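Now for chain A:
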Amino acid sequence: MLGRGLMLFAAMFVLVVVVGITQGAASLSLILVQATAFALIALGLNIQWGYGGLFNFAIMGFLMVGGASTVFLSYPVNPDFWNSDGPMMLGRALAAFVIGVALVMLARRADRIGIRGKWKTALVVLAWFAGYIIYRTQIDPAAAYIESTAGFVGGLGLHPMLGWAFGGLVSAVIAYFIGKISLGLRTDYLAIATIGISEILRALIKNMDWLTRGTMTVSPMPWPTPLPQALQAQGFSIPDSFVFARLSFLVVAVIVLAVAFVLVQRAYGAPWGRMMRAIRDNHISAGSMGKDVTGRQLELFIFGSVLMGIGGAILSTFTQIFDPSGFQPINHTFMLWVMVIVGGAGNNWGVVLGAFLIYIVWVISDPVAQLIFLNLSALGENLGWGAIPEISSRALQARVFVLGVVITLALRYAPRGLLPEVVRRG
Partner candidate 1 sequence: MALIELKQVVGGYGGAPILNGVNIAIEKTDIGVIVGPNGAGKSTTLKAIFGLLKVTGGTIDFGGENIANSLPDKLVPKGLSFVPQEKNVFTSMNVEENLEMGAFTRRDDFRQTMNWVYGMFPVLAEKRRQPAGELSGGQRQMVAMGRALMSKPSLLMLDEPSAGLSPRYVIEIFETIQRVNKEGVGILMVEQNARQALAFASKGFVLAQGQNRFTGTGPELIADPEVAKSFLGG
Partner candidate 2 sequence: QEAKIGFLADVTGGIAGFAPGMVDGGNLAIANINEQGGILDGQDLTSVVADSGCDAGTAGPAADRLVNAENVLAIFGGFCSGSTIAGANGSAIAGNVVMISPASTAPAVAELEDNDLVFRNVVPDSIQGVKAAELLIAQGVTEVGVTYVNNDYGSGLATAFSDAFAAGGGTVLASVAHEDGKADYRPEIGQIEATGATTLVIYGYENAGGGAILNQAVEAGTFDLFMGGDGMAGDALLATRDAANLEGMILTQAAAAAGPSYDALVALAEAADQDPAATYVTNSYDAVFLLGLAIEKSGSLDRDGISAALREVANAPGETILPGEWSKAKELIAAGTDINYEGASGNIEFDDVGDVAGAINYFVVEGGTVVNKGLID
């Protein structure tokens, strides 16, 4: 097992070196930063699926939440907003929201004053409705006002790493509610429910222009480390500036990943991990053995989601743009699942390996597919068949194809992942 692991990591290293040689140090460092962020997210999913057997297909939603949160905390302050009536109006909307929540809470306690059964249900529904209306009466004009006078609320101008932490925090809160609603569902039902929830989240984030700037996108997001431009101002050459700027970002990202990895690994090796696997294997029995199944699953779900939120925040910070339209289930949910399953669910090393492998394959499939097609086309021309029309566009479609092939092949020859979950014997 260890031998296999070492071999795979060595192969990974060779792959990284080859990419470095062909693409240059600057590109390599960029790829590594993004891969690191994906590894962090994949680790989050591994907690949820690999340890807990929870089908979370809302990853995209958490990445967006992480991104939007870090926008709010670290994007520069928008004076247009703060100097307008916007904050006041938002304050009122917040108050309305609180009133709405209070109404619902009160209605849910109605049995204390003797309203029970259907009447109580009706009251709760009514409270929801009233709360919704009250909130809407305040938020709608506020949103319209902000969008027309200030564009959007802007950020708070704090340090990006605070933004990441905030991304994790907001993800935790959202994960709590999602978990409360849906964790009782069985396997596949949970998967589709979470897909649905992540689509709902996307629709909200994409259309709440006053908060997230919606389809208009937010950029440039500040970096926690100097940008290449800043290094150039200090006299670095352009190529060097890229490499060093990204390397310093990489260091920060790797530290975050390493801390998360150690924490996750520790917990997994401890009875905590055993308990979670027990719940995964048979939750009825685990409940009878004294484990608070719903509570623990919620804990697990939140833990994983926090890593996803942080990962999403890192990605948005690194690409310097938050673009809600750019998030797609295929790139931001399924790709992560592929990383975890191909790498080996339940094995943190495997998952990190899978994240790097799949991400690198995805990135280099672009030039590689084109290279292959150009050669094919040239061959075709030599043989007198003529060139392939629309060659580069078609070649790039093959990119998607290549990723598909890699996934199916990997699964075929290692259905439990490249580094499968280890059975703890002895």
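Going forward, a residue touches a chain if its C-beta (ideal position, glycine included) is under 8 Å from a C-beta of that chain, and two chains touch if they have at least 3 such contacts; residues count from 1.
Per the selection procedure, all candidates are chains of the complex that A comes from, given by their letters.
Worth saying up front: this structure is predicted, and the values here are computed from it rather than measured.
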Pick the one that touches chain A in this complex: which of 1 or 2 is it? 2
Within their complex, chain A touches candidate 2 through residues 22-24, 26-27, 30-31, 34, 206-207, 213-220, 227-229, 232, 238-239, 241-242, 245, 315-316, 318-321, 323, 325-328, 331-332, 363, 366-367, 370, 390, 392-394, 396-397, 399-400
